[in-house]
Each structure stands twice: as structure tokens, then as C-alpha cells.
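All protein chains but one are shown in place.
Let's look at chain A:
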Amino acid sequence: MLSYALRRLLSAIPTLFIIVTAAFFMMRIAPGGPFDQERTLEATVMANLNATFGLDKPLWQQYAIYLGNLFQGDMGPSFIYRDKRVHEILAEGLPISMQLGATALVLALVLGCLLGSMAALRQNTRTDFGVIAVATFGITVPNFVVAPVLSLVFAVMLSWLPAQGWGNWNQMLLPVIALALPQVAVVTRLIRGSMIEALRSDHVRTARAYGLPARMVVVKHALRAAILPAISYLGPAAAALLTGSIVVEQVFNLPGIGRYFVQGALNRDYTLVMGTVVIVAIFVVVFNLIVDLLYAVLDPRVRYD
């Protein structure tokens, strides 16, 4: 398994390289630049700025310099937040985004397993239809609707929870719920489906035939098998949480990295966008690896050697 993990990590290097390269050149093909403003700058000022940031060099040279710096852990200067390097900006926001994302992920898994199992055990009853209705709602309503509505109801109208900030559990509650809701819905649907199948499987029939208590049959034998598809969804879920956090962090004014996606792209802050792309790519690659390894831990039939 160790050699498998190692091989996967090594194979991630060319993947990341391709992503970085594609993102770098696509960013440059888009018209406009970081110093374009409504009022055009004087030619000499522009030339100075470009020279300072190395934008006057040929594109391939800029690319080479960027790669070289990236290799040493330097993501270059931000073009907009002039006094900071990109990796410093990201290092500040990343812990908050990760905390938000991880909490939402755990919530999605726990709640999804619970609701999905409930629905499967009471298939085609009101409980089941109720859960499906909620799950469909969670999937179809985007979080740029959910987040402001939550904020409006619980923070503005009821004043139960703060509308912004980060640090206390009550500040975390609304953004986590807003971010987790669509994932809860997806996990619920996944678990419901696989649970229905698991409950009908031969080995669950065996467990029943041998008089095991109902809870043991459901949790130990059915859910353990049913959770596997939900585990493989964790990879895409992590990516969805990262992009979902863009909206949620904006609505609740959280100092995470999500807002840099949008601002960076709009301002043509080349290095900042590249930085977030690299972070997201690493995240997705690593998460998929974790999912695969977790799979092997949960399912003894999966062996990587």
C-alpha cells in the first residue's frame, strides 16, 4: 500500500504540471491585464509596472520564471495586494477555508448517512418521501440562495446567530450549514440507494437469518457496505466544497481563500489566480488519493500492490 501511495504521489507531479501550464497560458490568452483600469495609465507608468513585475519579458520566460519560483515554494507577488506575496495571502486564508470545508464535509457525511439509512429502512413510506424531498431541495437550490436566506432569517430577522465573522461555534454554524447542505443532499441520496441495495444483499440476509439484533444488522453489516459509494464521492465533494466556499465566504464575510478566486480573476491578478489554482489542484489530487486509500482500509478486497 505504501508503494502504491508513493506511486500515486509521483504520478501527481505531471498532473499538477499540466494543470499549472494550462492555467498559466489560458490566463494570458484572456484579454486585459492586472494594471488595466477604467482610466488608462500613461504609457511610461505602465511600462514601469510591467518591468517591475517582469511582464515585459517574453511569455515563455515568464512561465519559466514562475515555474522556477513555484518549485521553491514562492508563488510570486500579488499584482493587486502589492505588499504581500501570494503564498502569504493564501497561508492566511487557507486554514479558515479548510476548517469550514472540513466541518461541512463531516456534517455532510454524518447527516447524509443518518438520513439516507432512515429513508432506506423505511423505503416508500412518508419518512422516505420526506427525506427525498429535502434532498432534492438541497441539490437543486444553490448555495448563493441558501446562504443569504439563512443569514436573513437567523441573523437579521431572529438575531439568533451572528451574520459574519469566524472563530466561535455560533459564527461557524450558518456558513457550515449553507456550505454542507448540497453535500448532505448528495450523500443522503447516495447512501439511500446503496443502503437499499445492501439491505437486500445476501450477507445481510445471512445476518438476519442468524438472529443478529436489528441494529447490528443495519449498522455493522448493511451500512458498512453502503458507505463505500459515499466514500468515493468524497473526492468530488472536496472540490465542490472548495468552489462552494467562494460564495459562502463572500456572504458571511469570512477571511478564507474563496474570495481570492473571484477577486483575483476579475482583477487579472495572474499570480493570485495561479496560486489558488495550484492549491485547488493539490487539494483535489491529494483528496482523491486519500479516498482511494480509505477505500482500501474499509474494503479488504481492495488491495493496491
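Simple rule for what comes next: a residue touches a chain if its C-beta (ideal position, glycine included) is under 8 Å from a C-beta of that chain, and two chains touch if they have at least 3 such contacts; residues count from 1.
As a convention for this text, contacts and distances are computed from a predicted model.
Q: Given that one chain of this complex has been left out, which of "Chemotaxis protein CheW", "Amino acid/amide ABC transporter membrane protein 1 (HAAT family)", "Roadblock/LAMTOR2 domain-containing protein" or "Oligopeptide transport system ATP-binding protein" is its protein name according to UniProt?
A: Cross-referencing UniProt, the chain left out corresponds to "Oligopeptide transport system ATP-binding protein".
Q: If the hidden chain were put back, which of A:N69, A:Q99, A:T127 or A:S201 would touch it?
A: A:S201
Q: Please identify which residue in A:G73, A:G167 or A:G211 touches the non-displayed chain.
A: Of these options, the touching residue for the absent chain is A:G211.
Q: Which listed residue, A:I13, A:V145 or A:L298, touches the chain dropped from view?
A: A:L298
Q: Tell me, which residues in chain A touch the chain that this view leaves out?
A: 3-4, 6-7, 123, 200-214, 216, 221, 224-225, 298-301, 305
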